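Excluded from the complex is one protein chain; the other protein chains are retained at their positions.
Up next is subunit A:
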Amino acid sequence: MVLLGFIDEPKGGKTTNDDNPSNWTISRIGGQAAFPNDTISTKVKSSLLCGKCQKEQIFVCQLYCPLDGHKYDRAIYLFACRNPSCWNASNSWTAIRCQKYDETVEEPMPVDIESPAKVPLSSTDWCDDADAWNSDDDGTTTTTKKPAPVPTIIKKEIKQEPEVMLNTMKIEDDDHNNESEKSSSDEEDDNNNNIEVNTKKKSSNKNVSVASSDAFNEWKKTNLSKQALNVSNSASFPFYYIVIDDEDDIVDEAKLNEKRKLRKAMKKLGDIDEDDDDETTKGAKEKYEKTPDFEHGDAVFHRFQQKIRYAPDQIIRYDWSGHPLILTKADENTLSSAQKCRNCQSSCNFEFQLMPALVNFLKIDNQIGLEFGTVFIYTCSANCWDEKNDLYRVENVFVQADPDQNLFD
């Protein structure tokens, strides 16, 4: 169950009172870090030095992420080194975890309200649709079930689609696999995955031609001028709040919108007559073609892109003890080093990752201040914490660079 974080402008929205930026229980980017108490901020400065160049790190973001069954307010802070030569290195990032015991947390109650409501929908849904099998009129199927903002009903709408789609396409197709469009597109994704595994990386071994590399170097000098790091310690990234949403809901909604748009586009296209070309293609029937979905050859990046295509502006991907969405091929050995807790030696598991879209918001004076491909944060699975002595604990960070970073260096 993945949660996605998106950028939210600080002074917007309907409520007039702005959230207090010093409230440490809100997830945000940029500005200054807000710790549970001030002693932490002074004590933690000593560990906020880049592992490569020993300069002070800049605050990137903080996430408020209490755990299930824990009576703690818990937040994770991320700091990184602004030095351009330290970008894309795992040891130039620092992750700090702070916790505070909170009495007022109630134990989570079982969700009785939602689940029974869901089950009858799915069981009667099929029965309702069964009547509509032979109906040619689109109006009857759609007017009986009014779309409502509650997402459970959106799922129903998706199940209705097959009738509408099949009618417009005029196919006598017995293939029952076509019934649910949601599963069909997922299947397509799976097939795509199978295809991708077999394709070779085309561009992996190509050498840049000698003649153009000089022109490229010139261009790099003018455009990618990495300014000398004037270590102004007061520099900070612009401040944004993070708004959180569930991935499944967003994906469902986006798929629905997509289907609507595509249906409109298809109406413009007119009816596709499949049989008229039999005369012209005598003996030359087009074959089912397994075309790879990409020519650039980067299968891992393509899979990444496909995963985020319904919400490409996501900046945080939260999946406690889940799997990171890798941007480039990750070596198992290097990843495992991030999987052991520094304090208690138990294993770490993946908690969340920063997505490449975040780089667009880490600007200082309108120049990109920090670059990365994606950043994984691994935290202690036991959530070790010493209530009496601890102010903060350090967690593991793993950084992946942009897939073409080596071409720009």
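Simple rule for what comes next: contacts are C-beta pairs under 8 Å (C-beta built on N, C-alpha and C of every residue); 3 or more make two chains touch, one makes a residue touch a chain; residues count from 1.
One rule holds in what follows: contacts and distances are computed from a predicted model.
K.L.:
Out of "Enoyl reductase (ER) domain-containing protein", "Adaptor related protein complex 4 subunit beta 1", "Small ribosomal subunit protein uS5" or "GPI transamidase component PIG-T", flag the one the UniProt entry gives for the chain missing from this complex.
P.N.:
Choosing among "Enoyl reductase (ER) domain-containing protein", "Adaptor related protein complex 4 subunit beta 1", "Small ribosomal subunit protein uS5" or "GPI transamidase component PIG-T", the correct UniProt name is "Small ribosomal subunit protein uS5".
K.L.:
For the chain not shown, which residue from A:59, A:79, A:93 or A:301 touches it across the whole complex?
P.N.:
Hidden-chain contact among the options goes to A:301.
K.L.:
Tell me which residue among A:65, A:341 or A:380 touches the hidden chain in the full complex.
P.N.:
Only one listed residue reaches the unshown chain, and that is A:65.
K.L.:
Using the definition of touch stated at the top, determine which of A:35, A:79, A:318 or A:350 touches the missing chain.
P.N.:
Only one listed residue reaches the unshown chain, and that is A:318.
K.L.:
Determine and list the subunit A residues touching the chain excluded from the picture.
P.N.:
Within subunit A, the residues touching the omitted chain are 1, 3, 5-9, 12-15, 18-19, 23, 25-27, 63-68, 73-74, 102, 104-115, 117-118, 149-152, 165, 169, 171, 173-175, 177-178, 181, 184-185, 188, 203, 206, 208-216, 219, 223-224, 241-246, 249-250, 254, 257, 262-263, 265-266, 269, 272, 274, 277, 280-291, 293-298, 301-302, 305, 308, 312-313, 316, 318, 320, 352, 355-357, 359-360, 368, 371, 402-405, 407-408.
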